[in-house]
Every structure is written in C-alpha cells, then in structure tokens.
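Just below is one structure, and these are the notes that go with it.
Of the protein chains in this complex, all but one are displayed in their positions.
For chain A:
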Amino acid sequence: MSETTGERRYAISLTVNGTVREATVPARRLLSDCLRHELGLTGTHVGCEHGVCGCCTVLLDGEPVRSCLTFAVTVDGREITTVEGLAGPGGELSPVQRAFTECHALQCGFCTPGFLCTVTALLRDNPAPTEDEVLEGISGNLCRCTGYQNIVKAVHRAAELTAEAEGGAA
C-alpha cells in the first residue's frame, strides 16, 4: 500500500471477532483493506471493490455490510465479525460452515467468506427461511463457480443443523 506523504492518519479501535484491535489509518482506508492489511485478517476477500460482488461482506454490529463500501474511520469503536470469527472457540466449524462443506457449496472459495457472513446473519434473523427468502438473502453475493444450487442447499442445511443443535441443547 503506497501512502501519500503527509496524509493525516487516524488512530482507531475496532472490536474484531471479540478482540479489541487498534490501527492507524488514513481516512480513505476502506474497512476491507484495514482488516486485510493493518490487521492481517485476509479471510475477508476483495473482489469488485464497488459493492457488486459481496465477497468482502462482514458483520458490523451483527449486520452484514460491504466492507469495501465502508471507511474504517467511520466504524471506529464498533464490533466487526469476519469469516475468521465464525467458528466456535475450539475452532469447530459453525453450522453454516459445516453445511457449506457438507453440501459442496464452494469450489474456488473466493466468494465463500462473504456468503458465510451473509448467511450467518440471514439464519440468525430468519432460522427457517423459504426458498424465496434464501434467494433474496443471498442475491447480493456473486459466485462464478457453483451455479448457486449447492449454496442454496447449504443454507437450508445450515438451518437444519442450527435447529438440531438448539433442539439438542434444550
């Protein structure tokens, strides 16, 4: 990353995947670049960098947003969850991650972090989505490999896995 000499930098603090992280960034640093370059969290992928592909989707205070359409300084003090934060404390895959594996919902994997974040929030808000709700929910994420069929299957499977886990815990 080349920097313009003399460009003012801002000290910011983000809670990323439950850990407080500090960074010093110019105002124009995109959240996606801040996560990848300043914080070393390269799980967040950058595809189109203008909000079309959805690869850079992260959770901002729990809500999925495009990290390439958000300045890091704007979200100073907020909570971010990236794909690195989706697994459980012992590293066990989340229901959404397990479903993507089981259903073969990824091939090259470039779009997968964005899908995982989007679907995690989708199922939290709507634990048993209809087919149409799944299609609407993932409509902002592009995948060039799978043809989406297995991704849609995985969303339904993740809903089942979550329901089973909660049923088992109850």
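Just so it is clear, contacts are C-beta pairs under 8 Å (C-beta built on N, C-alpha and C of every residue); 3 or more make two chains touch, one makes a residue touch a chain; residues count from 1.
Please note the rule applied: contacts and distances are computed from a predicted model.
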| item | value |
| --- | --- |
| Complex member absent from the view - protein name from UniProt, among "Glutamyl-tRNA(Gln) amidotransferase subunit A", "Xanthine dehydrogenase family protein subunit M", "Quinol oxidase polypeptide I" or "ABC transporter ATP-binding protein" | "Xanthine dehydrogenase family protein subunit M" |
| Option from A:C68, A:L86, A:A105 or A:L123 whose C-beta touches the chain left out | A:C68 |
| Chain A residues touching the omitted chain (full complex) | 4, 7-8, 10, 26-28, 30, 33, 49-51, 54, 57, 60, 63-66, 68-71, 73-74, 118, 122, 136-137, 139-141 |
